[in-house]
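For reference, the structure is listed below as structure tokens.
In this view, the complex is presented without one of its protein chains, the others remaining in place.
Right, chain A next:
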Amino acid sequence: MTRPPNREPVLRVRDLTVTYHGIDSPITAVRGVDLDIMPGEVVALVGESGSGKSSTAHAVVGLLPPGSRMTGSIRVDGVEMSTLSQARLCDIRGRVIGFVPQDPSLSLDPTKRVGDQVAEVLRIHDATSQRAARSRAVDLLEAAGLPDPAVRAKQYPHELSGGMRQRVLIAAALACRPALVIADEPTSALDVTVQAQILDSLDQLTRDMGTAVLLVTHDLGVAADRARRVVVMSTGRIVEHGTPQTVLRSPAHSYTQRLIASIPTLGTAMARGRPEPREATPLLVAHRLVKEYRHPGRSGRRRSRFRAVDDVSFTIGKGETFAIVGESGSGKSTTARLITRLTSATAGDLTLGGIDLARTKGEALRQMRKRIQLVHQNPDASLDPRMTVEAIVEEPMWAFGVGTAPLRRARAADLVDQVALPRSVLQRRARELSGGQRQRVAIARALALQPELLVCDEPVSALDVTVQAQILDLLTGLQAELGLSYLFISHDLAVVGQISDRVAVMRNGRILELGTTEEIFSAPQSAYTRQLLDAIPGRGVFSA
């Protein structure tokens, strides 16, 4: 794109500092950030949690939470934002700056029709009639790629899928053809294939309108694919910026280098080269598993049945990592719940080491639980925040009456060593730990009863990439040391490629494709697997 020289940047941030009230002392989230975005330019702001990228974005829209302090200058379209009156600020928000939030499931008013939520922006800024705004909203929804926009506009948020909701939010953000759109992790809550489509729509619309975009993301791949310029933040400062090519291929700052090295890509996945999967003795055999839920029919009268897991068969060998990949609604998590017997299968067989698991009940089932342990996706939710780490790790042993109190304490200390945490964490509470440390505690707890199979349900999805890499290394190390088998559930093909021996791709409750990691990644049989592989962001930059 050519632009006339000496044009004013649409966003000009100078020496921005954002401070929050901490429990003991103020926390400075952003320290002296300078940032310019030219009209029509797409700039990606990349960083891990706590880097200050979201605080920077929120400061620009004026959405910092109460109790935060901001200094420095933010000029949008030549207007200094920090000294504006409330009324002027309201006039600029929505009209000059659009905002696309992170989590579409929480970002729409649940009690209002989605069409009206788009029309609201027009009503605020354009003084149009309700009727005119509504019909314009339908056009905007259509432009944002929402199918059946006239019908959808009359629906409520809970009747739409995550991707559709994000389209609604994009339509609302772009309704007044703003000069700048702030997109705060707009697709991190969505499936990869949906992510690609949503970002395509956003690209298309902003290009047509000449709108500049500040794309905040933790995903370097997304940044590389979508932005003309990448800005990397760490601990509140900008540490690097430049074109995607220069930043990603020849990063100057050590933090950026570390960030890039941690990203699991298909390239690194193959390069790591796990040993040839051997014909291992089967540990877990799932045969034609089915899980049906009663599903209220849309007519309200006829009750149909819904198969969350539909005729799924696989085996997991001793010492093997078996991965199930799929998008939301594919049935992968339900399969994990069937294997751990947190729910029972409607039909099918399940054996662990030759013993029937599907129909075991009561105390026998409880004893079986020792052999299969679970690591959850979100360590914030799966650990009691008020329990000490020692109590958390000891709890399974206590539940099964393993050893005496001093023995359990000693074992807890060993387990903490095993997951590479300092022993000092034993007396600390879960809420005092970082996300990565908490996930290590969750793994230590899962190992407490010396299980044979560890079911990991999205164990690294809630973690930053650098932490993700460390946890994956830990899991690989523990497997070699203890001869564990893993059932690894993930939506992220790149992560799966890095850790697993064999992969099953699930969709709509069925296994579409099952093979060694090598086979799935280099010669995918189904169109859907190819689609999943193509949707992984950053392929162009990283593999070229």
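We adopt the following convention: a contact is a pair of C-beta atoms (placed from the backbone, for glycine too) under 8 Å apart; a residue touches a chain by one contact, two chains touch by 3 or more; residues count from 1.
Everything below uses one rule, namely that contacts and distances are computed from a predicted model.
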Its UniProt record identifies the chain omitted here, from "Dipeptide transport system permease protein DppB", "Phenylacetate-CoA oxygenase subunit PaaA", "MrpA C-terminal/MbhD domain-containing protein" or "Beta-ketoacyl synthase chain length factor", as "Dipeptide transport system permease protein DppB"
In the full complex, which of A:G40, A:G94 or A:P186 touches the chain missing from this view? A:G94
Of A:Y20, A:Y156 or A:F400, which residue touches the hidden chain? A:Y156
Among listed residues A:H125, A:R152 or A:R337, the absent chain is touched only by A:H125
By the document's definition of touch, the residue of A:S107, A:Q377 or A:T529 touching the omitted chain is A:S107
Touching the absent chain: which residues on chain A qualify? 61-63, 86-87, 90-95, 97-99, 101-103, 106-112, 120-121, 124-125, 156, 158-159, 169, 172-173, 296, 300
